[in-house]
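Every protein chain of the complex appears in place save one, which is left out.
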Amino acid sequence: MELLLDSIFNGIAIGSVLLVAALGLAIVFGLMGVINLAHGELMMLGAYTTYVTQLIFKLPILKPFYNWYVIISIFLAFIVSGVVGIILEKTIIRKLYGSPLETLLATWGVSLILQQFVRSVPLSYGSGLIISLLIGMVLPLFFPTKIKESIKFKYYKLASWSFATLIGILSAELISSLISKLGRASSRNVDVTAPAWMRGQIEILGNTFPKTRLMIIIITLISVIAIICFLNQSAWGIRIRAVTQNRQMCDCLGISTEKVDVITFGIGSGLAGVAGVAVSLLGSVGPNVGGNYIVGCFMVVVLGGVGNLLGTIFASFGIGIMTDLIGAGRLLNIWPNMPLSLSNTINFFATTSMARVMIFALIVIFLQFKPSGLFPQKGRMVES
Amino acid sequence: MRISRRILAGLATASIATTLTSCGGGSKTSGSFDDSVTVGILHSLSGTMAISESTLVDTEIMAIEEINASGGITIDGKSYKIEYIIEDGASDWPTFAEKSKKLIDQDKVPVVFGGWTSASRKAMLPVYESKDAFLYYPIQYEAQECSNNIFYTGATPNQQSEPATEFMYKRSPAAGGDFFLVGSDYVFPRTSNTITKAQVKQLGGRVVGEDYLPLGNTEVAPIISKIKKALPSGGIIINTLNGDQNVAFFKQIQDAGITPSEGYYVMNYSIAEEEISTIGPEFLEGHYGAWNYMMSIDSPASKKFAANFKKRWGSDRVVADPQESAYNMVYLWKQAVEDAGTFDDNAVRDALIGQKFDAPQGPVEVMPNHHLSQTVRIGEINSEGGFTILEETDVVLPQAWNQKHPSSKGFACDWTDPSKGEKYRL
Amino acid sequence: MNTKNIKINGRLKFIFWVLLIAFVVAAPSLLPVFRLNLLGRYLSLAIVALGVDLIWGFTGLLSLGQGIFFTLGGYCVAMYLQLNSSSEFPNNIPEFFALYGVKDLPFFWAPFKSLFFTLFAAWLIPALVAAILGFLVFRNRIKGVYFSILTQASLLVFFNFFNGQQKLINGTNGLKTDVTQLFGQMVGSELIQRYFFWITVFLVITAWFFSKWLIKGRFGNILIGIRDDEPRVRFTGYNPVLFKTIIFSIAGALAGISGALYTVQSGIVSPQFMTVPFSIEMVIWVAVGGRGTLLGAILGAVFINYAKSLVSEALPASWMFIQGGLFILVVTTLPQGILGWLYSESPRNLLQRFGFIRKIKTYPSLEINKNGES
Partner (left out) sequence: MKSDTENLLSLVDVTVNFEGFLALNNLNLKIKRGELRAIIGPNGAGKTTFLDVITGKVKPTKGQVIFKEISLIGRKEHKIARLGVGRKFQSPRVFENLSVQENLELSVSSPKSPLHLLKKNIIKDQLEEVFQLMKVVNLTKKNDIKAGALSHGQKQWLEIAMLLGQKPDLMLVDEPVAGLTDEETDLTADLLKSLAGKNTVLIIDHDMDFIRRLDCKVTVLNQGAVLFEGNMDTIQNNQKVIDVYLGRPD
């Protein structure tokens, strides 16, 4: 029993990382039917954002607040990945609605470019680029209505974009002059160090639990709750769900489906950024950091059933617990006197490598019985 | 929107352009040479291994520039400038084989400096053997190989892991404790651990567990729970994880209470100064490493090597053992060519054996089995991100065929004697 | 969408074949050894691309796991070659086994001592694995992106398995073939490699005609039917599961052949062939060349790989940008690929605009289709 409890704890620790990583993917896939292979790279951007934030908070002016940089970086990562996601949606994905396979290929292309981008472009310029994009996109929203409606709006827009570019370049220069580490392109992995209060371990129910894992569980929990509230309570959330159910009807009702798409994708991407913060606390930050998670995320979404957050939650914790049970060979401890052939088999799979093989195989077998996952979408519209 | 896109594109291309131009370029030294010779450099410049391998490219370029600055290679009074072609192995083993073929067949280079992972070397080996070309390989590796067409300047297990295991079991704070072996799932960790297991048994110790993490996977939670189960009150952990997996490992074992203060000591075979600065010394302090070269070696040659590297590539750069190996092999090749009086492979190969060089780590010598005799150092990682050198052996002769590994016990390699060759019984 | 009815006209076709044959005959003397070897390898990749075109271009199944079958084919021949040249090693088993202390040949290696068995196994085993995998997936009507994701997951399963099993198949290092013996010659030697080049060219053309034959008649029409409207196929009385399994297994067999040829010409097979990017690249060759055109798959595979090796020689870091850009560009602006675009009216319109060709008087699509059917 104690061993099982131990396993569940470990499983939750592993599962929460999967969950936070898969959450954005599940939303974009479930609500828009878009497979985003660049999701991992959006996570990577979130992780790099954490790194940059960390370095900025090491500057003398911000040093007193250093302990809280992780919290700040969650918001920043959400914005950075969200902005990149929105640009993606507006430039590429929008053209490909209704052809999921094409989206899959195009987003793979995006992921390659983003990976190489962080390798060849100094982070300071990356940050500058993000800043100018953010300003350029947000600034026109604050123009008075009079300007917005005038014919000269595009000139104003041009002006605001030039302003944004200027700020971007300036901030890039500023960052690279303040922090020389960011001024040079490098394919070298970098590292995020959690502030002291987030390191070490605490005891829960007689089990020790690393604080960073706990922090990730909290981040995951908050993201899940926020998303559920947003989708169920806010006006935009309701619109998003409405568009998912009947796009044409929404068009007719005067809901801007384009805007809904942008917002949905932006939120999904933003969540990828948040996941990036979580991941950066566990390992190193590099161009491949997201790619390591992406297939696992897809497994979670497929196993959970598309368009169902509950399924996603169950699936990620399920995979987490299975990983620990198989990978650590715990069944042997729970049932010590099992037949030799069985225990040999379990030992064969009781390495991290083979556990992965086993889990994917189990998922494929599971889908034989429930092809639509744990919590399938129901109703007569499903197949058409 | 159109405008914004254009600006974006402009910004992006501008920054890419600057980075591309900044990393291009050939050897810049001027001077008058009678002729030139082109060598091949083959490392991953893209993909996961680019992080590590690009440092070797930097070092090799530096060595070549140093040689050129001091007059290049002199054969029969004729001076040759060394030019180089850099090829990208793209972290993909078959690509290494492909690019080797290109360098040999198309560019006709007399020598290729290249490789990092064992898998890439294994992929290249048949190419060099079938074309009878020559590869210089600079990384400490699992040995169990002795090709006539490869020259290995990294440490063999008896020049790194064996002294380290002995140190851990006999003289470390965890002396006499149980061992747990952790590695990435590929040939070096698996072979190295086979040797370690045999050695621990000989020493009278116990290995209580081992686990391998698939390359690219950074979820170390199951491994940590295994360690805690197998070593409930401290012990020795031998770590052969690869690259960024180390970051995840050390961050998380610290959080899980697997620290020197709790009686857990990790001996690392893949963590050098470069990795320490990436992972962060605060996670590694008190753990150990074993290398032939450490930046903290207090000798003029070592200091000059580090200083030159910083001067050439930036003051925040560090040097480490793999770079030192790469540096040595360029010089050794130069010496051998000058001794042989030709760039011809076979003559150079013969001239190479017995070459001595005052390397940053101390004197090294090329042995008949195409490996180097080297000094082994055990260091404790300190809070400054370097090693505090605890022990230093005498020069250790390389064993291409490990004497503790069950499959190679009693075998050796000698290319100077045609009757012995790749693998003969001692 | 369907371009198989459109054929280039006779004279053009004749010229094309003359040029092609001339080039193939002359290639070994024209190209340096290294480039010839590259060409041979890229041509062998064209075979796997043909398979991808059959399942994706015609049947609408986007598999991201073709690397599995490709690698299996490669391992089959590599195992044969290893066994064939291991007589000098202890226990008569390949050298690497000693490294892991293995004394007896694992049971599944034994049949590969036979060349005859190997020649069949290289495509039959991948085909069987594909059939089993395909059947399990298609049976449950898993399709579209789900199919893609599951094939990708299977790819990872195989990758992890092959990567982790050192004692069975040498793990990460893979099996090398260059220094093995075939008919008393070293496989890596120029002579044998030249023969492999011819064999590859022959097999590419055979595979091409085979694929053309497959999709020409009603069988091909059913595949297109499955792609466009699977329920209708079912209600017409056809069993799509069967057809999909068959075509997926054929694509698997093609991948196996391709992998076998690629392996003997690269000198090594390793789990590296089962990484995620490589399998996605296969799809991109087809997408760029033109899906549903077969010829496009061949051209795409050869040209993109050639471009890759040229670019990576010049600017290693930029290939990822170029490749990524190519993906996006093709998918968003040239969904039919380059060949599909050439077959369509767009180039004609372009030429018309510049006055190179006369405008067609009649309704164009009607004309083209009439030509196509004759």
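Which chain is which? They are A, B and C, in the order written, and residues in each are numbered from 1.
The rule we apply is simple: a residue touches a chain if its C-beta (ideal position, glycine included) is under 8 Å from a C-beta of that chain, and two chains touch if they have at least 3 such contacts.
The model shown is predicted, which means the values in this text are computed figures rather than measured ones.
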Consider the whole complex, including the chain that is not shown, and state which of C:Phe243, C:Tyr262, C:Phe321 or C:Tyr343 touches that chain. C:Phe243
Touching the hidden chain in the complete assembly: which of C:Arg35, C:Lys167, C:Arg234 or C:Lys308 does that? C:Arg234
Using the definition of touch stated at the top, determine which of C:Ser114, C:Asn140, C:Ser189 or C:Asn221 touches the missing chain. C:Asn221
Can you name the residues of chain C that touch the chain not displayed here? 1-2, 5, 214, 217-219, 221-222, 224-225, 228-229, 231-240, 242-243, 246, 365-366, 369-370, 373
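Note that in this section only the chains that are shown with their structure count from here on.
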Inter-centroid spacing, chain C versus chain A (mean Cα positions, whole Å): 33
Taking each chain's centre as its mean C-alpha position, how far apart are chain B and chain C in Å? 36
Residues of chain B touching at least two other chains: 16, 20, 46, 185, 212, 214
Mind pulling the chain C residues that touch 2 or more other chains? 160, 163-164, 317-318, 320-321
What does chain C use to touch chain B in their complex? 32-35, 37-38, 41, 98-101, 160, 163-164, 166, 171-174, 176-179, 186, 188-189, 266-268, 270, 272-273, 275, 309, 312-313, 315-321
Residue numbers of chain A touching chain C in their complex, please. 35, 92, 95-96, 100-102, 104-106, 108-113, 115-116, 119-120, 291, 295, 298-299, 302, 351, 353-354, 356-357, 360-361, 363-364, 367-368, 371, 383
List the residues on chain B that touch chain A in their complex, please. 1, 3-5, 7-8, 11-12, 15-16, 19-20, 46, 48, 50-51, 54, 185, 211-214, 216-219, 221-223, 225-226, 229, 243-248, 251-252, 254-257, 278-280, 282, 314, 316
